[in-house]
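Scroll down for the structure; my scribbles are underneath it.
Shown here: the complex without one of its protein chains, the others still in place.
Let's look at subunit A:
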């Protein structure tokens, strides 16, 4: 392509006239990328529905004591009077009544509604904290690996491979066995939650780390990074001011998609008995208890549904978020 620049009088000579370059000042109001993404997200009804369910679940978890106080019973309170002592099942099969909306559990007659509500706390708390841990480690190491490259990249990438190959379930079970009831200055549920957050979060970071590394590799080659460097910017400036703002979208997307994975993971660990210990209610633990009464599948219904709805809502919301923030990724 060759410009007809030899022509002596080029039609436009813009410098002295500021209006040549574009629209007048009072024209359309500019929109930031965030506003554009929000507009796209608003149009995606399914994602919005997912998002509303997510908000509802978070509210349930936060206000669990209030909700339980209004409707039901303490989640660890036994109601032996509702249990048939010969079959160990609730007297009318489910125990549903005005007082026990979802019925009661077999054997000890604990209120299922209260346990589901409180279970949301443990599930979401662990899923959020573990995701946060993964995202922080993954982002830091991913950006570091890609930005500095060379030996640093080799070491971090190989570490990711090692972590991905790690039999995390076996490790978690072993760890749950050897950690005493109080360790690291923590006891009881706090210790168990911290342990689960560590195990789930610390072994999941390579997934997000790889994504961030790849994104950073491509961002690093963009000319705005060169522009910053040619202005004399230090590495920290380039990473925090130029690269990280461009990683917000992938971080948000993959964090939202990692949360449901972690919900399932936490439920699996609780199911296997290496999660938070009874009598503290967890969805996985409730499923595990219900398995003993497999002839009465009703008791699997609510914990199973809770996990299913949580995972589905987060996934739908995460997918919508990805479409809104990164329309080219589809």
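Just so we're on the same page, a contact is a pair of C-beta atoms (placed from the backbone, for glycine too) under 8 Å apart; a residue touches a chain by one contact, two chains touch by 3 or more; residues count from 1.
Quick note on the criterion: contacts and distances are computed from a predicted model.
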Chain excluded from display, named as in UniProt, from "Ribose transport system permease protein", "Sensor histidine kinase inhibitor, KipI family", "Dipeptide ABC transporter ATP-binding protein" or "Xanthine dehydrogenase family protein subunit M": "Dipeptide ABC transporter ATP-binding protein"
Option from A:70, A:178 or A:231 whose C-beta touches the chain left out: A:231
Suppose we count only contacts with the excluded chain; which residues of subunit A make the list? 1-6, 10-25, 30-33, 222-224, 226-234, 237, 242, 245-246, 248
